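With one protein chain held back, the other chains of the complex are shown just where they sit.
Up next is subunit A:
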């Protein structure tokens, strides 16, 4: 149901023309669409508990929405606000921090983000160059963090920092004194990243993670990988759909090129990879919704993310090839997916690094499920 609603809504508001318009805009997305997502559709609160004004659903439903978002390359702060910020606050946030932020995140009134490192280590890599120290009842945050998505539009940044007791998560208002947000325009302008340079003071309650919930860091990382994978799944599906539609109309040698076995088999290979990936993503989402241990969930989500990165790049490349000359143009859409494929290939670890982690798990355990 939520899947069909997302499919219909996004086909309407995030078609190729809308995406290109958003890409060319200064902000990078259409505020009126974002407002509808937040207020009409309630997607921002999908996985937020009901006590904080959300729908109380979970990973399965977010993954379904993300799949459709990826299919349409929706330009909006949904990924950063919901898949990253609300996700981590729910998993590691103190009661006070959840109370303070989750309801405004759920209603879409607060746009938030956190770093999306390319290092397979995940959140700890995002804290590598950030230090938090206590100074006279305040927190002083110093350092640099790269690759913060949608930072230029966010009101709240969640920053990982090394404290004397280990990893900590800090809520930093975007308008804090002592913070610089530098945004470079990437090839994939559907999602923009910033470098954040900080030397600033925060009140004592700015640390939002609850130390006894620190296992939630690993769980939120696994879920973030799942949500990236779901988005990549949708994007891969669109590459196939565009290709099947185009090859059904393009004629050469007196017949549509989609009737040639050389073309059909390549489309079929795309479908095999996509359906395999869909099974992996839905399976990992079902594990997240069930009672899987964090170790199992972490490995399942690495699996989904590794497969998704490879499948999307494969399908985007095939889409260009099978569109022939027009596939190489700015005008046709395969280029958008090709750029997203490469950009997203290393979010939270590239496929090689993720597979190495999986291999380590396999070789270090006597048995595997």
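Observations on the structure shown:
Note that in this section a residue touches a chain if its C-beta (ideal position, glycine included) is under 8 Å from a C-beta of that chain, and two chains touch if they have at least 3 such contacts; residues count from 1.
The working rule: contacts and distances are computed from a predicted model.
Looking at the choices "Acyl-CoA dehydrogenase", "ABC transporter permease", "Sodium:proton antiporter" or "AzlD domain-containing protein", the name in the UniProt record of the chain not drawn here is "Acyl-CoA dehydrogenase".
The residue touching the chain not shown here, chosen from A:303, A:319 or A:336, is A:303.
In the complete assembly, the contact with the undisplayed chain comes from A:248, out of A:11, A:182, A:248 or A:326.
Hidden from this view is one chain, which touches subunit A at 240, 244, 247-248, 256, 258-259, 261, 263-265, 267-269, 271-272, 275-280, 282-283, 286-287, 290, 300, 303, 306-307, 352, 355-356, 358-360, 362-363, 368.
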